[in-house]
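One protein chain is absent from this view; the other protein chains keep their places.
Each chain gets a letter, A, B and C, in the order it is written, and its residues are counted from 1.
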Amino acid sequence: MKADELLAAYEQMALVRRTERAAHDLFMSGLVKGTTHLAAGHEAIAVGASAALRPDDYVFATYRGHHHALARGATPEECLAELMSRATGLCGAKGGSMHLTKAASGMLGSYAIVGAHLPMAAGAAWSARLRGTDQIAVAFFGDGATNIGAFHEALNLAAVWKLPVLFVCENNLYMEYTPIADVTAVPRPAADRAAAYGVEGQVVDGNDVVLVREAVARLADRARAGYGPGLLEAETYRHFGHSRADPATYRPAEEVERWLKHDPLDLARGRLRALGVPAEAVDEADARVAEAVAAAVEAARNAPAPDPREALTDVWADGGAAWRT
Amino acid sequence: MKADELLAAYEQMALVRRTERAAHDLFMSGLVKGTTHLAAGHEAIAVGASAALRPDDYVFATYRGHHHALARGATPEECLAELMSRATGLCGAKGGSMHLTKAASGMLGSYAIVGAHLPMAAGAAWSARLRGTDQIAVAFFGDGATNIGAFHEALNLAAVWKLPVLFVCENNLYMEYTPIADVTAVPRPAADRAAAYGVEGQVVDGNDVVLVREAVARLADRARAGYGPGLLEAETYRHFGHSRADPATYRPAEEVERWLKHDPLDLARGRLRALGVPAEAVDEADARVAEAVAAAVEAARNAPAPDPREALTDVWADGGAAWRT
Amino acid sequence: MADMTTATPGAPAGAAAARVITYREAVAEGIAREMRRDPTVVCLGEDIGAAGGVFKTTVGLLKEFGPERVWDTPISEQAIVGAAMGAAMTGMRPVAEIMFSDFLACCWDYLANEIPKVRYMTGGQVTVPLVVRTANGGGLGFGAQHSQATENWAFTVPGLKIAAPATPADVIGMMAAAIRSDDPVVFYEHKGLFAAKGPPAPPGHVVELGRAAVLREGADVTLVALASMVPVALAAAERLAAEDIDAEVIDLRCLVPLDTTTVLASLARTSRLVTVEENPYQGGWGATLVSVVADEGFGLLDAPLRRVAGECVPLPFADALEERVIPTVDKVVAKVRDLATY
Partner (left out) sequence: MADMTTATPGAPAGAAAARVITYREAVAEGIAREMRRDPTVVCLGEDIGAAGGVFKTTVGLLKEFGPERVWDTPISEQAIVGAAMGAAMTGMRPVAEIMFSDFLACCWDYLANEIPKVRYMTGGQVTVPLVVRTANGGGLGFGAQHSQATENWAFTVPGLKIAAPATPADVIGMMAAAIRSDDPVVFYEHKGLFAAKGPPAPPGHVVELGRAAVLREGADVTLVALASMVPVALAAAERLAAEDIDAEVIDLRCLVPLDTTTVLASLARTSRLVTVEENPYQGGWGATLVSVVADEGFGLLDAPLRRVAGECVPLPFADALEERVIPTVDKVVAKVRDLATY
């Protein structure tokens, strides 16, 4: 990545980090209902992958998907408004934190049933091929998702049909509270399964935005060129607990410490320094981000609640919800 | 296998073959309703595996399960009576061809949803371990089942929990009418997936009862000793079509010919010859089998139909079917 | 259950001499018509290509449309329906086959949690114009895991349209409507009707989803049926006519949208209603219909509302047992006769 690209990526990651921090604080102060699954720590995966994708490619994410929505162009305000149950939210407050979606920019949704979106991404890739475009589709998922049946079915179908789809595992070492190693037959939950589908398994440092971008770019090129699916396991760690107010006490202190020292933003800052980008440029990016998120929080706070009548819209393509005559 | 063991195995295989032939003829003459999935050609897998198992081990089979029922001690009469909708059938004519079960001898059922019984077998193995017995469980399934999610989940769970369970794939090269190679990402649908669960993948000539017995015995010993699950891919071929009256015209003639020349009964006969077993001994076995199956057909034919009132029994453990007060 | 495979409900009088088409052929014809019209329609499923489907309901499609539009899949129900969903969200109109409707259980997450909800939970950002076709129902001795009438599973989930035609012409017309629908449709083809014959559908035939058909007018009691129970209800009506009980027979055709208007209008004429359902009594669609009627049509009622439904047991294998479980003409006649004297 060139310096300006990397700086832009850094700023995007910082935006995710700030937005997640804001989401956390808003949740703690009771302004976000239900649940949240924050992606702080995972920023480099979303931002690095996005940098390697085209705007018309398709992204499918999980309930831990704020970073993907933001990386694909959703604004912090749209995201936070959704979390705060505002009519101006990405999904009009019908979806919530777990279902952020920005279809207009190819972010085709956040799915909260583990693994369910992997076949969908294969289907979007199939569709691209049928329509003769050279779009690709990417599914992001957690380490825990590698043990569910839909993973297996999606990988096999994608490989047999040589679909232009990438499966990117965000391996943060834990399901909710259980270490993935305790419940998985192989050390690399995703990469060690690749051979079962005749695809190459690759592991990447998911906290290094440059390496992620490179790895995704390579797999995206292959997929676009008709060589079939890619499977990438990106190692990362979450800074918050699994969801809501989880203090994540099940994680050993040294492990947390080690990973916090291997922070995606720090790594990018180091790389920027090495590329000779002046510290002020980084500070300015940070300042822009701080301002943007603060403004977003404010705007979302002031946005109206949804009209209760909206509960009975959007089931059908005609906009309504009638199930009988 | 010693000569007498092999002769016994041969006779069992011949019994399966004859019973399947009878089932086919009865179906064609309208005496078997619904459907059948005959296992002629697959005999060595059931018989070889059974020879390696203990009577108190558990077997779970598919809709193509007549050979497993017979190998585990169900009589041809019980099986054919079930197929012919008789009250004396294994399941009282409630199950039919696809659901042959003989729980009393550890044949815990034939399941007609592809792949569904793999987790069950894992569960039976888990139960054996919890109860402190050294029983094992075996699930037999087709090549087509390796692409369904339950396969993946069962293998992973069994490996993580080191369960005493064997997964034995009867690879007959086809799903119903579609070659397995057309829809599977790897050449060996089962064995090439083994590494994804940290288990050893092994391929065996599924038509050679001696080799099957050996392979299963080795995996069974390992499993019983606490080393966890085994995965075995047994190559075989079906002599009839997939089900009912399927003429199996989708299979190339040379392929059919090649496999018919590699017949489990012929192979066993050759081995018996090599062991010095006199031809008459084999002929006598054949004769016993012919007589037994003819008698079974006759007995099943003459057995009574089930009492229609039986339709409303056996839902609940109290024997009844009441869903409301 | 011979009546299931040979009856031709709704055949216009005098059509006997015209060309007839089987229900089974109508499936392939219905799909083919839409594939000709619209290049975004593609099919996928197990053994649907070269083999023409295990029920021979996709015969000819591979030949006419080629392997880029007719896809054989692995035994991966989740991948089939999940991929169909992803394709539907991105510009295609996939028609996915799930071989037996019992196997919907293997991809139920997509039918219950994904397909019917994604439009709503994204605030209307995406649509999912897909059809999941499946062979439904019993009466053929296929046993507990290949015989269920599972339309009620789908009926518990808002966001799915549910079609279940009873005649070849309706298969074609409703298939057209289903494939053209921008909403997801679960399309139940009844195994017991595949061999049934009926008049072919005229070119361009479309049967709007959610319109019940009054197949027989009557003054004394309304019978409401679906799919294979339609010929059963019609046969019962004939027998009842001989006893001077004049039954109106309604083929619901769809569960969602549910045409309660037609049912309530009929009730206004007959004051008595009996549903005829293949599915188990517990959780059957007839219950929901009855609950609408017991509320909104209460004032019209002259007698209890009755349901002839399957027994609450799994489907047994043997004919003698299966007939005890699934509604038959005899059972319908007995229930209606009893009601008429209320």
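The rule we apply is simple: contacts are C-beta pairs under 8 Å (C-beta built on N, C-alpha and C of every residue); 3 or more make two chains touch, one makes a residue touch a chain.
The structure displayed is predicted, hence computed values, not measured ones.
**Q** Tell me the shown chains the invisible chain touches, ordered by label.
**A** A, B, C
**Q** Among A:Leu26, A:Ile45, A:Ala122 or A:Ile148, choose the residue that contacts the chain missing from this document, as touch is defined above.
**A** Answering carefully, the residue with contact to the hidden chain is A:Ile148.
**Q** Sort through C:Val20, C:Ala303 or C:Ala320 and give me the one touching the missing partner chain.
**A** That would be C:Ala303, which touches the missing chain.
**Q** Just name the one of C:Ala79, C:Met92, C:Ala163 or C:Val313 that touches the chain not displayed here.
**A** Missing-chain contact among the listed residues: C:Val313.
**Q** Tell me where the left-out chain touches subunit A, residue by residue.
**A** Spelled out for subunit A, the touching residues are 33-35, 82, 85, 91, 93-96, 98-99, 111-115, 144-145, 147-149, 175-178, 182-184, 250, 305-306, 308-312, 315, 321, 323-324.
**Q** Could you pull out which residues of subunit C are in touch with the chain that's been left out?
**A** That gives, for subunit C, the contact residues 102-103, 105-106, 108-109, 111-113, 116-117, 120-121, 143-145, 150, 152-153, 155-159, 256, 258, 279-288, 290-291, 293-296, 298-299, 301, 303-307, 311-314, 316-317.
**Q** For review purposes, identify every residue of subunit B that touches the missing chain, sorted by number.
**A** Missing-chain contacts on subunit B: residues 58, 60, 89-95, 99, 101-104, 108-109, 111, 113, 116-128, 130-131, 137, 149-150, 153-154, 156-157, 160-161, 313-317, 319, 321-325.
Here is the rule we use: only the chains that are shown with their structure count from here on.
**Q** With chain centres set to the mean of the C-alpha atoms, which chain is at the far end from subunit B?
**A** Comparing chain centres, A lies farthest from subunit B.
**Q** Going by the contact definition above, tell me which chain pair has the most C-beta pairs touching.
**A** Among the chain pairs, A-C has the highest number of C-beta contacts.
**Q** Roughly how far is subunit B from subunit C, centre to centre by C-alpha average, rounded to an integer in Å?
**A** So the centroids are 35 Å from each other.
**Q** Taking the mean of the C-alpha atoms as each chain's centre, how many Å separate subunit A from subunit B?
**A** 45
**Q** Distance from the CA centroid of subunit A to that of subunit C, rounded to the nearest Å?
**A** The computed centroid separation for subunit A versus subunit C comes out at 40 Å.
**Q** What positions in subunit B touch 2 or more of the other chains?
**A** Expected reply: 147-149, 182-184.
**Q** Which residue numbers or ranges of subunit C touch two or more of the other chains?
**A** Residues 73-74, 76-78 of subunit C each touch two or more of the other chains.
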